[in-house]
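With one protein chain held back, the other chains of the complex are shown just where they sit.
Labels A, B and C are assigned to the chains in the order they are written; within every chain, residues are numbered from 1.
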Amino acid sequence: MQKLVEGIHQFQTTSFSQQQKLFETLAEGQHPLALFITCSDSRIDPNQLTQTKPGELFILRTAGNIVPPYGSVFAGEAATIEYAVTALNIRDIIVCGHSHCGAMGGLLKPEAVESMPAVKSYLKYAESTRRIVEENYKHLTDPAKRLTLTVEENVLVQLESLRTHPSVAAALSRKELKLHGWVYKFETGEVFTYDPSKNEFVGLGEATNLLAEESRSLPPI
Amino acid sequence: MQKLVEGIHQFQTTSFSQQQKLFETLAEGQHPLALFITCSDSRIDPNQLTQTKPGELFILRTAGNIVPPYGSVFAGEAATIEYAVTALNIRDIIVCGHSHCGAMGGLLKPEAVESMPAVKSYLKYAESTRRIVEENYKHLTDPAKRLTLTVEENVLVQLESLRTHPSVAAALSRKELKLHGWVYKFETGEVFTYDPSKNEFVGLGEATNLLAEESRSLPPI
Amino acid sequence: MQKLVEGIHQFQTTSFSQQQKLFETLAEGQHPLALFITCSDSRIDPNQLTQTKPGELFILRTAGNIVPPYGSVFAGEAATIEYAVTALNIRDIIVCGHSHCGAMGGLLKPEAVESMPAVKSYLKYAESTRRIVEENYKHLTDPAKRLTLTVEENVLVQLESLRTHPSVAAALSRKELKLHGWVYKFETGEVFTYDPSKNEFVGLGEATNLLAEESRSLPPI
Partner (left out) sequence: MQKLVEGIHQFQTTSFSQQQKLFETLAEGQHPLALFITCSDSRIDPNQLTQTKPGELFILRTAGNIVPPYGSVFAGEAATIEYAVTALNIRDIIVCGHSHCGAMGGLLKPEAVESMPAVKSYLKYAESTRRIVEENYKHLTDPAKRLTLTVEENVLVQLESLRTHPSVAAALSRKELKLHGWVYKFETGEVFTYDPSKNEFVGLGEATNLLAEESRSLPPI
C-alpha cells in the first residue's frame, strides 16, 4: 500500500497540476468517446493503450471481459452497459481481450478453477467459447496457440452476448452504435481487431472495416 | 474511434518501446499489489492516480463501484474478487468512490434511472447507502454535500458487502488481507481514506490507520 | 374435451392406419429435419404449414416464440434447444413469429399483461424488441403495422438470443447449423423470411438467401 500512497502523492504534485483545467471542466460532466470492456488483469491499462485522457473512456472491467447475456443476472455488467448507452449516449463499444488471460486459461483447464466457485460459475458465460474451441479445433494442440484462439473466440462470443442487452439492441437498430472486437497482445504492444469481411482478427491498421459486423435489424421505415 | 486507433499507434511507437522489457517480463505472469475496485466513470484512471505501471493493479470497474453481496448473483464482481484473492493472493483491496458519481446521483434521484431497468436493479445493492443517507441525514439538504456523503457511505456499505465474499472473509480472518475505503475527488486531485479510529474520511496523508476495519458507519452530523 | 376424445377416435380409425408403417419405424428413433420454434398460439400448426409428417419437425412452442438468452434461466427453452442440436444433431433452426400475436400485443401494451406476472416477467426477454420499436419507429402509429413490425423485430431479437446458447454457438462456428427467421401471416397463408442481404423480410419464394446471416466465428484452422 505504501507504494500506492506515494504514487498518489506524486500524482498530486506533478501530473494533476498539468491537467488541473481538464479535471475542473470534467466536474461538469463526462462525454466519453467509447465504452471499453476489458479484463481486470493488471497488465492491461486501457488509457495507456489508447493514450486517452480522463473523460475519454468509460471502462467496464471484470475477470475475462465477460458479458453475461441480458436477463441472466442483473449485476454490474448489465447496469454499466445500460448506463453507457442510455445515459451517456455512447456510440462505440469495444470488447478487448488480451494475451495470457488467466480467466481464459481457466476456461480451458477447468481443474484450475475448481477451488473458485464464483469464477467457475462466471465462466459459464464463456461456455460457448469453450465449446467452439473444443469442438472445432481438436487438432490445435499447441497450448499457446489454443489460448490465443480462445481469447479471440471469446471476444466474438461476448459481442453476441452484448447484442442481447436491450439498450444495445435498440441503439444498433437505430444505427447509432458500433461494436468492435479487439485482442491486445501486451508483450508486443499489438492490437488485433475482428474484421468481418475477412472473418479473422487482423492488425488494427490493416482492417478494412472496424465494425464487428453490420446491424441486422430492420431499417427505420 | 479514429482517435483511439491513432492513440494506439502513438502508444506503439512511443510508450510501448520504453516499457517493452516490462511487458515481456509480464508475459510470464502478474503479481499485482492490490485489487482496486472503482467506478466505470471515464474521469477516473486508477493507474494515473496511483502512478502505477502495468502489472501493479488488478482492477474491477462497474458503474458505482458496487459489490453485490456473495450469493446474490454470480456475475463479474464475485468472480473477479475471488480470482484476485484466491488465484493472485492479493493482500489489499481498495474500494474507491469518487466525486460527481452518476450512479450515486441516480441512487438519490430514482426518477433519473426510471428508464434504465438494469441500472435500477443494480442500485438495489446500494439500497443500504440510500437508507443510511435518507434516514440519518434528513437535515442535510445541500445537494452537493448530500452527494458527497452518499459517495462516502456507499464505500463503507460496499466494504461490508465485500466481507460477505468467502475468499475475503477467510483471508481477513487469517489476517492476510486488508480492506481500504477511499474517495477520489478528481477535480482537486485529493484522495480521502476512511479512518476507523476517527470514524471519518480524512486526507490520505493524515490517516493514522489505512485500514477500514473497525466500526464503519459515519456518525449523524 | 369430448371433441378431442372423438378426434382421437377418428385419428385411430382413419389417419393412423394410413401412417402405421411410418409410426412403427419412428419407434426406433427420430431424425427431424429442423427445430421449429414458434408460438403456442392455437392458430399456428407448424406441421400443417410445412406439410411435414410425424418425425420431421422437432418443435418448441411457448407464448411469443421467445428464447431467453443462455444462462438467464434453465428452463424448457435452453434444454430443448440443447437437446435438438446436441442429441439430435439438428442442422436448421427456424424461429417463426406470426400475425396477430397476443404476446407481442402485450409487449406493446404493458397494461394488458399487468394482471399476469409470469407473462410480464417472460416479456422481459423481448425487451430489446420493445425498445427497438419504441425508439426507432416513433412515427409508425398505425396499430396493425406496429404489431407486424414488432413481430418481425422480435424474430430477429430472438435469433440473437439463440446465438448465446453454447450448443448453437459451437455448431454455427463449425458451419453445421443454420438459423432462419420467419413470420407466418396465417390469414393469408403467406410466410416471410428475413433476407440479410436485403435487410428485410421477403416472401419465402423471393429470398436470395435463406440464412438469417452468416457465421461470425473464426474459420477452423
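Observations
Methods note: a contact is a pair of C-beta atoms (placed from the backbone, for glycine too) under 8 Å apart; a residue touches a chain by one contact, two chains touch by 3 or more.
Just so it is clear, the structure is predicted and the values come from calculations on it, not from any experiment.
Counting contacts over the entire complex, the absent chain touches C.
When the omitted chain is restored, the residue from C:63, C:133, C:155 or C:183 that touches it is C:63. Which of C:108, C:140 or C:204 touches the hidden chain is settled by the complete complex: it is C:204.
Contact between chain C and the absent chain runs through residues 1, 3-5, 7-12, 15-16, 20, 23-24, 26-27, 29-30, 32-35, 40-45, 47-52, 54-64, 66, 68, 70, 73-84, 86-87, 92, 94, 99-100, 102-103, 115-119, 121-123, 165, 167, 178, 180, 186-191, 204-205, 210.
In this section, only the chains that are shown with their structure count from here on.
In terms of their C-alpha centroids, the spacing between chain A and chain C amounts to 32 Å.
Between chain A and chain B the centroid-to-centroid distance comes to 19 Å (mean Cα coordinates, whole Å). Annotation for chain B: residues touching 2 or more other chains are 117.
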